[in-house]
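Here we show just some of the chains, and they stay where they sit in the whole.
Letters A, B and C name the chains as they come in the text, with residue numbers starting at 1 for each one.
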Amino acid sequence: MSELSIEHCSKYYKKNGEPMCVLKEADMVARGGRFVSIIGPSGCGKSTLFNIIAGLSKPSEGRVRLDGRDITGESGHVGYMLQKDLLLPWRTILDNVIIGLEIRGVPKKKARERALPMLQKYGLKGFEQDHPDALSGGMRQRAGLIRTLLDDKDVILLDEPFGALDAQTRLQMQNWLLQIWSDFQKTVLFVTHDIDEAIYLSDEIYVFTPRPGRIKAKIDVGLPRPRDEKTLMEDRFLHLKRELLLMLREEREPSG
Amino acid sequence: GSNSGKKPVKDIVIAEPVHLIAYLPLYVAIDKGYFKDEGLNVKVITATGGAHVTSVVSGDAWGVIGGPDSVQIANKGSKDPITSVVNVVNRANVYLMAGKNLKPKGTSDQNLAAFLKGKSIAAGRYGGSPDLLTRWLLLKVGLNPNKDVKLDEPADATAVVSLVAQGKDDLANGAEPQINEGIKKGAWGEPFYGFPSLGDYAYSVISTKESTIKKDPETVQKVVNAMLKGLKLVNENKAEAYKVLKKEFPTASDASLKASMNRAYKDQLWSKDGYISPAAVAKPLDVVKKTGIYTQGYQYSKLVDMSFVKKAEKK
Amino acid sequence: MAEKSVRDASGPVIEDRDREQAKIRRRAFVGQMIVGLLIIFLWEFLTWIGWLDSYYWSSPSTIVRTGWVAITEGTLLQDLAYTSGATISGFILGTVVGSALGLSFWWSDLYSRITEPYLIAFNAVPKLALAPVLVIMFGIGFDSKVILAFLMTVIVASIAAYSGVKNVDRDLEKMLLSLGAKRHHVFFKVVIPSSVPWMVSSLKINISLALAGTIVGEFISSRQGIGRMILYAGQILNIDLVWVGVVVLSALSIVMYLGTVWLERLLMRGRTPKS
């Protein structure tokens, strides 16, 4: 039940000699076991923020804390699924998903035994021994997600994991993710472009402004759990959807 | 060769700069088992670019067959100089050939000077004996090798033939089998000048390190003994010598080998007694001096050690 | 043309990449044979009618005859074994050490930038020029040939591996780091495997460089080997024998080339080619 807090994080790059701000004073808290989504236009610094949280990039200012401990710039504390699928083309799918376990020193054989049922359960049955090239985009993304989940961290960052999945699998994966989340009590930070998805999955939604990314609003979803497909037709759902659509339309005017 | 398992066999490496018909006495001594009889197992390695001498200096080879001049040059500044112990080729084994329709009036210095001036010459590799001798001759007849003639100095013996054959050069220097090949090819006729006319000339001798002579004179003696036997056979038994030659150069044509042998005997190429006379050493060292390759002096007594040859003769 | 093949087919056309590849391989083999035979035929013919001077160019039939003499009366086969032995040893050594070196550049940008020009300079020095010095350093034995073959290959292998290292997808690195990987994990699990195609791409160049290194070593000093045979043949103006050496070397390099192709396939196994 880890709590992740982002305190006043900013990120500047230098572009052609000029400093450029891509993320501005982000303040967020993901309380233990909560499902928090981030919605924002492309290029507003969502992946940058995730890189900072995962310790892969240092913020220009601000801190990241996990259960109060300062983890700014340190990697390995949170699970992170990057935006690209990033499967290693020379490994089979099975060997791709166990790489996190391998790093933690789990013997290959044991790691494979642990991963195999998961692959088979989540639609990669028969593809365990194939190389990523042989899979369609959706399948690759699934493998990437399974790899992150096998890493078994309390806080998981998911950068548009379902962006490339088809509608069916998407729904299936959404439910499955909710299942995992409630079973394992993980804190999830989730980037998505899909308003339905954000509302359906989250406890809270952060809405970002266009570049330089700033938090524009924080919305409490407040829909009862467990949720299912009927949730999508509920009034509260449709109300939130309209609200978000409006917020995003507002955003659009200055940029268009 | 003959085999003898009596004495413990010692392995010895002798470095040669090229694999050459002129070194026949060495090959004969190996093939006929003269070294074996002395309890030596001799192997010959070919080492280019000056490496034949350095391999002795570095201790990779026991001895070297080559000119005493290159030995003296290598000795400059060395704490363990190389010393020559037995003579093998006692004539300057280099000839000058002229392309078709070219002929000097005579071989006097004036005639040669007049003939050579302005010609382009395919000489051997720069710094090699044929090349140095040619330069030396040019200086001797009063020409400047860098101005009065054009010297092409390919590293490869065959290139000398092709340069003249293609008319790119007027003259060439070289030895057998180049001479015969060039004649066959129609590049040139018989040589118009032969350096063997210089008389005794220590062209190829066998040398080893001073420390070897001090520490292991027995082996030096054995090598000299075997070499003298080889020289004797080559000088006296032409038929046997030819057999060894054929064996050593299996892919060369009979005509080419025969021509080489004939010229060698005609010019008394091989030393009769293995003795390196002071006059024979003086000539190559004069060549390197005049051509500016090595201008410091030398001491015959330091460069040459004839005690082993003398001891062998006494027996 | 593309349309026809579809229309004419009676049943459904099943796309089968493996079989197509096999077909191309077979055709290429036939083509190689034809080209080879054509070269031999033209060579023989042109020297026979005198368009090419047979003194310099020899001729296939003369080369075969001379080669036969070299095998039966000379030591061609031993020479061949000597040369190929030294080449393969040097190639393996050079490729392994060079690849390791190139990969090691991943660890530090500073270290790699400092080291690289020295390697290049060292590589560029023509070995034959160093004959007297090399004898001192490496001697005149079999080892010295292996070392020269090694020296010829090690730089190319290291540059290839380094190119691979520089082209590693940084995001893969990020992904691994996010899984808590240390740098050595990234190195062994991402950097090395993703550099393999680059390293493999240098094999074909390197095998011929290794051969060249061995030959140079034999030129400098040797009792055996094809290089020594060629040198000797040149000195006694036996141009036919020079050609025997050249032909044997070419054959050897083709055989070794095929060996590297096989090795390449072995190393690239499991990596489905881009489709």
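We take it that a residue touches a chain if its C-beta (ideal position, glycine included) is under 8 Å from a C-beta of that chain, and two chains touch if they have at least 3 such contacts.
Keep in mind that this is a model prediction, so the values were computed, not measured.
Asks: Only one copy per chain type is displayed here, so what's the full stoichiometry of the complex in this file, written with the chain labels?
Replies: Taking all copies into account, the full complex has the composition A x2, B x1, C x2.
Basically, only the chains that are shown with their structure count from here on.
Asks: Linking chains that touch, what shape results: line, ring, star, complete or other?
Replies: Here the contact pattern is a line, an open path with two ends.
Asks: Identify the chain whose mean C-alpha position lies nearest to the mean of all protein C-alpha atoms shown.
Replies: C
Asks: Where the centres are mean C-alpha positions, what is the separation of chain A from chain B, in Å?
Replies: Taking the average C-alpha coordinate of chain A and of chain B, the gap between them is 83 Å.
Asks: Counting only Cα atoms for the centres, state how far chain A is from chain C in Å.
Replies: 48
Asks: Give every residue of chain C touching chain A within the complex, in rising order.
Replies: 169, 171-172, 174-181, 185, 189-190, 193-194, 196, 270-272, 274-275
Asks: What residues on chain B touch chain C, complex-wise?
Replies: Residues 13, 15, 18-21, 43-55, 57-58, 60-61, 156-158, 161-162, 177-178, 181, 185, 247, 249-253, 256.
Asks: Within the complex, which stretch of chain A touches chain C?
Replies: 51, 54-56, 75-76, 78-80, 82, 84, 86, 88-92, 99-100, 102-104, 131, 133-134, 147, 151
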